[in-house]
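Missing here is one protein chain; the remaining ones are kept as they sit in the complex.
Entry: subunit A
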Amino acid sequence: MSAPARVESSAPVDQPATGAGTTAATVQYLLRLGDDALVLAQRLGAQLTRAPQLEEDVALANIALDLLGQARPLLARAGELEGRGRDEDALAFLREERDFLNCQLVEQPDVDFAGTIARQLLFSCYQLPLLQALTTSADEVLAGVAGKGVKEVAYHRDHAVQWTLRLGDGTEESSRRMQAALDRLWPFAAELFESDDLVRSLAVRGVAVDPASVRPRWDADVDAVLAEAGLARPSSVRVATGGRRGLHTECFGYLLAEMQHLARSHPGATW
């Protein structure tokens, strides 16, 4: 669909002298990032014609397409490094639920517009500093996707922030819905910053960024927006996690069924 991401990084690209273990880990890492973007794109794309305004339909669709544009080279790169002949389509449409490594936040369903915005706020405040750090990744595709994505996600975040301010500081109803959406989604935020051996070992090699390192920035950004919008930071202690290991919430199966059924019903179909 779109042209391959341009490499804007000056990071060293002579990386493939690494072992098979690192390559396998890089594949997993690329799938985590790619699946986050793919699944959120699918959720947002489903909002087309359902946003409160025509203008907002277009805004959400633009964001969805940005994310899809990030997912594609990441999945393609994962398939290439994996070396089992799976391309981006095979990875997107022919994997089972347990093979998807996206965080659970991005798969959460759209209950109302406030929920869409809350999910977008929590995710883009995480994704922006992450991509900024990844622009110097030793993996040239990753660095390229990050370089292109930084500008896109800066807008995604701005869009979510503007709406959070208006809904939080709007009417009684909009404020109630925005707070309810935050309370509902908050347990899924902690997973964004979970690091494990895989990501730490890749971070040492300069391929990945430890997500825990962007947590302070996320806390500061989200807190500032919530304070200005008159919303309370949820105090939930419940933490939902497991997405990076292929464990997902119930709604995810339905999302995959909708996203994959065409490609599976008509193998090899093209536009």
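FYI, contacts are C-beta pairs under 8 Å (C-beta built on N, C-alpha and C of every residue); 3 or more make two chains touch, one makes a residue touch a chain; residues count from 1.
Please note the rule applied: contacts and distances are computed from a predicted model.
Between the names "Ring-1,2-phenylacetyl-CoA epoxidase subunit PaaB", "Cytochrome c-type biogenesis protein CcmE", "NADH-quinone oxidoreductase subunit F" or "Glutaconate CoA-transferase subunit A", the one given in UniProt for the chain missing from this structure view is "Ring-1,2-phenylacetyl-CoA epoxidase subunit PaaB".
Listed residues A:31, A:44, A:59 or A:81: the one in touch with the omitted chain is A:59. Although one chain is not shown, part of subunit A still touches it, namely residues 52-56, 58-59, 62, 155, 158-159, 162, 166, 171.
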